[in-house]
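Below is one structure, written out as structure tokens, with a few remarks after it.
All protein chains of the complex are present and in place, except for one that has been dropped.
And then chain A:
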Amino acid sequence: MADRSSHDPLHDPLAGIAFDRVPPAGAYGAAGEPGVGVSTAEEPFIALAVARQGHAASVVERLRRALGVELADRPHAAIEGGTTVVGTAPGRFLVLSRSEPDLAGTLRAVLGTEAAVTEQGDGYVTFDLSGPRVPDLLAKGALVDLDPLVFRVGDAATTVIAHIGVTLWRTGETSYRLLVARSLEAAFTRFLIASGAEYGLRLENQGSGGRG
């Protein structure tokens, strides 16, 4: 693991890292206990279900019964075991699964002709952010108020952070999950490092340091 921590506030934690490469795993910025942890290690299966006109309520009901989640048609993340369902628009849901490789096929069987289902796993990188300073970091790039008093556990938002489209939700007291288009992984990771360096940031990813 690279150690790019420094006490020098003018030290650029991204010095020497190519713009078009995902920065390598390691410690960045302020030394000591990191205020922010970032991991893209988990790669869940992801699919999108879009209810056809007039079928949103029925799609919610079918997903609720099939996946055992407490679901409603609103910007919220319903988590049950290894399955997460996130509302991103009226009648539109991103489904994540830790264990179901043919997630789109499963959802098609559950939803029939009431929804359009597409595979999305290749499209997104999953960023798991944790630590007490995550809201401070995200506040530097987000347009929405992510203060823990306002943005509660389970709340979700599809928005832009640092000019990059993001769907995010709060998974715990100090943990957040963000989905970012895979082609923007390097750019978004750079934003996290540049903005999180003052709190100390520990990055965990696939470790090649060469993904572009």
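Quick note on the criterion: a residue touches a chain if its C-beta (ideal position, glycine included) is under 8 Å from a C-beta of that chain, and two chains touch if they have at least 3 such contacts; residues count from 1.
Just so it is clear, contacts and distances are computed from a predicted model.
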UniProt protein name of the chain not shown, from "ABC-2 type transport system ATP-binding protein", "Cysteine desulfurase IscS", "Sarcosine oxidase subunit delta" or "Succinate dehydrogenase / fumarate reductase iron-sulfur subunit": "Sarcosine oxidase subunit delta"
Option touching the unshown chain, where A:Ser58, A:Thr88, A:Gln120 or A:Thr171 are the choices: A:Thr88
Hidden partner interface residues of chain A, rising order: 74-75, 88-90, 92, 143-144, 157-160, 165
